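Note that this is a trimmed complex: some chains were dropped, and none of the rest were shifted.
Chains: A and B, in written order; residue numbering restarts at 1 for each.
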Amino acid sequence: MTTVGFIGLGIMGRGMARNLIKAGFELHVWNRTAGPTTELAAEGAVAAASPADLAAQCEIVIACVSNTEAVQAVLLGPSGVIEGARAGSLVIDMSTISPSATREIAARLGERGVHMLDAPVSGGSEGAARGTLTIMAGGPPEQFARALPVLQAMGKNIFHVGDHGAGQLVKLVNQILVVGNALAMSEALLFAQAAGLDLRKTLETVSSGAAGSWMLSNRGPKILARDWRPGFMIDLQQKDLRLALAAADEMGIPMLCTSLVSNLYSTLQAEGLGREGNHALIKALEKLAGVEVGAQPG
Amino acid sequence: MTTVGFIGLGIMGRGMARNLIKAGFELHVWNRTAGPTTELAAEGAVAAASPADLAAQCEIVIACVSNTEAVQAVLLGPSGVIEGARAGSLVIDMSTISPSATREIAARLGERGVHMLDAPVSGGSEGAARGTLTIMAGGPPEQFARALPVLQAMGKNIFHVGDHGAGQLVKLVNQILVVGNALAMSEALLFAQAAGLDLRKTLETVSSGAAGSWMLSNRGPKILARDWRPGFMIDLQQKDLRLALAAADEMGIPMLCTSLVSNLYSTLQAEGLGREGNHALIKALEKLAGVEVGAQPG
């Protein structure tokens, strides 16, 4: 069976790595800090001394780290994957990072005969643990085919969406939709609250028709309960929005809605709410309106 | 069986009236212009000489006309319902109009012992024809109970959402969500197009997860096909947004997203696109970006 390496054992990576072990892959792991490596080693993984060392042992190397700089470091930096990877091996970057940086990394790896897929995910830590992630992959079709058994151990809806960078771009499309739907929900619930409507009945009424969205059905009730625990944290959401805004700026595409949301999230981060869920967006509008959703109408 | 009156035989009203005939109600009809009345009379309805005349014959009177002024005219104006309605009868206004005007109309009818429900709908002319409308009703619960058999002949998801005006307010909440989700979709598809993504694969990938919405699943494919035939026309959407913005302005609630969309729709109306579907919102962003979604990437 394919030997797989996994770099980055954070909240997401740990769940994904465990699902690879369960699926029977021989798994080598590396993490910037030692704790999670030890933990996974106890569950059957082989601890590697460095990304380069890990790459030397594996046919497929997965990276799942926090941002563009971290991906560049573990893949291309000193003791990075590029120093150990065998010609013909495959790197799958499952982090969400810059699409244009992704293309540069693929080119650099390609010069050494190493293949690459960008394959960011959605579905959160829950999806990572359960193996039900949505995976959006960009890169050569034959590498996608090669990666598929590995990806299927971690995700449920797995799409090949285009060439290098396309996975990252589709992920950003996803995030633009998520926050736009969140803004619509926030504005609508604030209106409902100010109008003195019964919010539970209102949600029930509008969720099933033309106004419906995953966000409204899944996060609307959390807002009513003022439960701000994250599905997906504002800090991470904001990181992805910055990637989307930078890409749009390069392309000369207006992002009126996404810019607005990013401005609102910034104020929440400044208040220390960056670790709340992205549905806490409504708190920015609440500040402005002086109205609290879920409170008894006065 | 209950004798029902129907005022306003437009695209929506005609379908609704037909479903009442099918359900076996004795139906009296009146329309501002004669054509539709003659048509419905040929199908078994009784033509009334005026709203007042119609109200004198019916236990329940439904109005489904184009705006606040039209509702005020047919209910409270000369030869209006108020001049003929029997004490104890019920008026159901299924138009989408101003919530505060609704409360005033209910009060005026109440002075004559006439009951009222506001019961705007969503689901478009198709839903009206098929009897599958969503209906959001405001007013006294016992009047809602009384109206239910009549409403069930026209709609499928029928909700009692609060007192007088609440039906209109929930309808506006619905519209805020609809256009916010449409803006998110427009921005996301424009980004995808500019990035050179395969739009069909992109839609398929993002529609099922956290980015999903009714709008994306039902109108996204229409945008890719550049099919601008309305589900719901920009002119009507814009009329509803003005009601929402006016209500929000009265309440002191910010509507950053809805204002933005309303500005964009205004420019489309000025171009003569008011009779296209509300998903043509994307055309405003296309103008700004100089990019056409669905075109082959250059």
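FYI, a contact is a pair of C-beta atoms (placed from the backbone, for glycine too) under 8 Å apart; a residue touches a chain by one contact, two chains touch by 3 or more.
This is a predicted model, so every value here is computed, not measured.
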item	value
Copy count for the complete homomeric assembly [2 present here]	4
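Here is the rule we use: only the chains that are shown with their structure count from here on.
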item	value
Residues of chain A defined as touching chain B within the complex	99, 122-123, 134, 136, 157, 159-162, 166, 169-170, 172-181, 183-185, 187-192, 194-195, 197-198, 201-202, 204-206, 208-216, 218, 231-232, 244, 247-248, 251-258, 260, 285, 288-291
